[in-house]
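With one protein chain held back, the other chains of the complex are shown just where they sit.
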Amino acid sequence: MSGFLELAISGLMSGLVIGLAALALTLVFGVARFANAATGDFMTIGAYAAVFGFTATGSIVIGGLLGLFIGAVSGVISYFLVFRVLEGRPSVSALLASIGVGFIIRSVLGVIYGHGQQVFQLPLVRPWRYFDVRIQPNDLKIGATALLALLVVFLVLHATPIGRRMRAVADDPMLARVSGIAPRKVMFALWAMSGAVAALAGVLLGIRTVIWPEMGWEMLIPVFAAAVLGGIGHPVGAVLAGVILGVVQEIATPYVGFTYKLALAFIILLVVLLVRPKGLFGRVEGVR
Amino acid sequence: MNITRRQTLAGLASTMLLPALSGTAFAQAANFRIGALNPITGSGAAYGSGMQKMILAAAEVVNAAGGAAGKKLEVFAEDDQSQPQAAVLAAKKLIDVNKVQSILGTWASGVSLAVAPLTNDANIMLMNTSGAPALSVPPANAKGLLFRFQATNDRFGRAFAEVAKKEGFKRPVTMAFNNASGIGNADGFKKAWEAQGGKVYESIVYEPNQPSYRAELQKALAAKPDVIVMGSYLADTTIILREWFQTGETTKFIMPAWAGNPDLVKALGPEVSEGIIAVDSISNEGSEAFKAYDAAYQKAMGQSGLNNVYAAMTWDMVIVLALAMEAAGPNADVPAIAKKMFEVAGPGGKPVATFAEGKEALKSGKIDYQGASSVLDFDKFGDVTPDFSVSVAEKGKIERKYVVKLSA
Partner (left out) sequence: MDAYLIAIAIITAIYVLMALGLNLQYGLTGLVNFGVVGFFCVGAYTTAILSQKGVPQYITFPLAALLAMAFAWPLGLVSIRLREDYFAIVSLGFSEVVRLVATSEGWLTQGVQGIPGIPKMFGTFSGTTQALAVLGLLVVFNLVAIAAMLRIVRSPFGRMIEAIRDNEEAVKALGKDPAGFKIQVLVLGSALTGLAGAAYAHYIGFISPEQFIPLITFQIWMAIIMGGVGRISGALVGAIILMVFLEGSRFLRDVMPFISEVAMASVRLGVVGLALVLFTMYRPQGLMGDFTRK
């Protein structure tokens, strides 16, 4: 039983990372209406920038903030150079271009850093025990950071003028335009936010694991599954779905076999699309 | 019109073909052509450049000593990208365009398995540093033209079992990265351990690139092991050991040295890495041949030759090949040279450490080349049995404790 609980906690941590990345994906999907396959690579950029900042300053907070900043900048640049041009084209064009953008990011990181691993040299500590359940202090910190970030994102979305405009554009772009919302400005804010959220997911993943050029791309299928599960364009849903996915993957794989962990995410994705294409929390949208 | 066209064609063909034909004929008389097919990019990139440079350097040494059997060695270098498809095309180019008579230095097992049919068809040798057991036997080694300078996965597993026994472990479990090498090492250990009458209490196989390996680890730890034998790589080992430490358990680890290296110790820090046991096939470090190789490696790569065991193997490939050519004489074909490979490196002759020394000694009798990578005694499958080093991490440093020798 305690083992079960520990797995659930571990799944919760993985799930928060997946959930944050799914949030970044769903933000863009909700407004720009395409699946940004480079989301995972924004995670990677964030992690590399953070490890750079951390090594230079010795502070994980400064490193993390640098990661977020670089993630936001990458989001804005890719919008400005690529996705702005593709607005109004079929969503497949933007999807293909985003795969290309991801390849370019990995290529640049590979040339600069090589394919060896980088790590955050953070102190590891032995766990605390509560009634036979092991609680890892680092998990608490990661969890708290993720929750704080989510709080900030939701405050921005719901309590600031730019957030209201974003939601307006997501609901109905035409109506938003008619009511005098400048779409360009909203898009810049959106891509910056999506980039920063993805970068944070990358930093947390990097702290838990190791940093290498493909780390974000490898997460794409679970991340997309979470975004769909939560209902595309639905931020709260994305995060909750990420957590559910993380916990289910961790608890179920000892029974289905560890090599099929990824397949589990895929099957959940397929089942949700079949049974409830608008996702667990999504509003009715033209999915079919 | 018709005639002129035919004449033109014939003329074209002769201008294109004749130099090629005469070129190869000439080349065969004067030069022995070697293809250096190494993992310059892809998963073997950390070793590939060094391997290729050592083939070039060793060929220079041979040529400086007057060549082998009256021929100079000529090297054509290619990148196999650590991938079978790219390797097949590169091998085709080496065989058909460059007319090489041996291909040296394939690293990934998949690459060696894909290239072997081509070299067999061309009746030339393939010397590799791969671990897969399939390379010992037909169809891959159908003609006895394959030579492996690295320990097989099975031998690695046997070395792991020796170490586990020596350290007094009783309840091992294995965790393996889901690829040929990871599973090969874990299975090799299991086979050898059970042959000693031991029991493996759990065998876990995991997929790479997971955000967490806790579920895998929990299942392994549930068997209450005193040691976890890993068939793993650096990145996954880093993550697994961090998660293991944070569970509070005090299990020991035995792992291959490409996972348990200074990078791992650095990534984990002294407290977590304390007591990790890393096993590696080692170069023949005390030997004269190793000194020669090390000097060449220092010159080409600017670092110690200890950093790249595979480069020592490719160095030996060229030297052994050249000695076998010398022993077989100037008119021998490649299969005849291949037969001499067993002889010039095998036991029973006068021990030699360099090409020049061997060439001289061959005039008066049999020789036994003691290589830089191992003593290089090929068994009937063309495999070698190098020694294994056992290193232990202590206080943030990983240092060699002892050497394990397997019976061949």
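Should a chain be cited, it is by its letter among A and B, assigned in written order, with residues numbered from 1 in that chain.
FYI, a residue touches a chain if its C-beta (ideal position, glycine included) is under 8 Å from a C-beta of that chain, and two chains touch if they have at least 3 such contacts.
Predicted model, so just to flag it, every value in this text is computed and none were measured.
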Task: Of A:Ser2, A:Thr55, A:Ser91 or A:Thr160, the residue in touch with the unshown chain - done: A:Ser91
TODO: Return the single residue from A:Ser107, A:Thr160 or A:Ser179 that touches the missing chain.
DONE: A:Ser107
TODO: Looking beyond the chains shown, say which of A:Ile221, A:Val236 or A:Ile251 touches the absent one.
DONE: A:Ile221
Open item on the list: For the chain not shown, which residue from B:Val62, B:Leu113 or B:Leu145 touches it across the whole complex?
Closed with: B:Leu113
- [ ] Based on the whole complex, identify which of B:Gly70, B:Pro84 or B:Pro262 touches the chain you can't see.
- [x] B:Pro84
Task: Missing-chain contacts mapped onto chain A - done: 34-35, 82, 85-86, 89-97, 99-104, 106-111, 114, 213, 220-221, 224-225, 228, 257, 259-260, 262-263, 265-266, 269-270, 273-274, 277, 286-288
TODO: Write the list of chain B residues that the hidden chain touches.
DONE: 20, 40-42, 45, 48-49, 78-79, 81, 83-86, 88-90, 92-93, 95-97, 110, 113-114, 116-117, 121, 132, 134, 139-140, 178-180, 182-184, 207
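To be clear about the criterion, only the chains that are shown with their structure count from here on.
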Open item on the list: Centroid from C-alpha atoms only, then distance chain A to chain B, rounded to Å. What do you get?
Closed with: 41
TODO: Quick one: which bits of chain B touch chain A in the complex? Just the residue numbers, please.
DONE: 45-46, 178, 204-207, 209-212, 214-216, 218-219, 222, 234-235, 238-239, 242, 245-248, 263, 266-269, 271-272
TODO: Note which residues of chain A are touching chain B in the complex, please.
DONE: 3, 6-7, 10-11, 13-14, 17-18, 115-117, 119, 121, 123-127, 129, 134, 136, 138, 205, 208-210, 212, 214-215, 218-219, 246, 250-251, 253-254, 258-259, 261-262
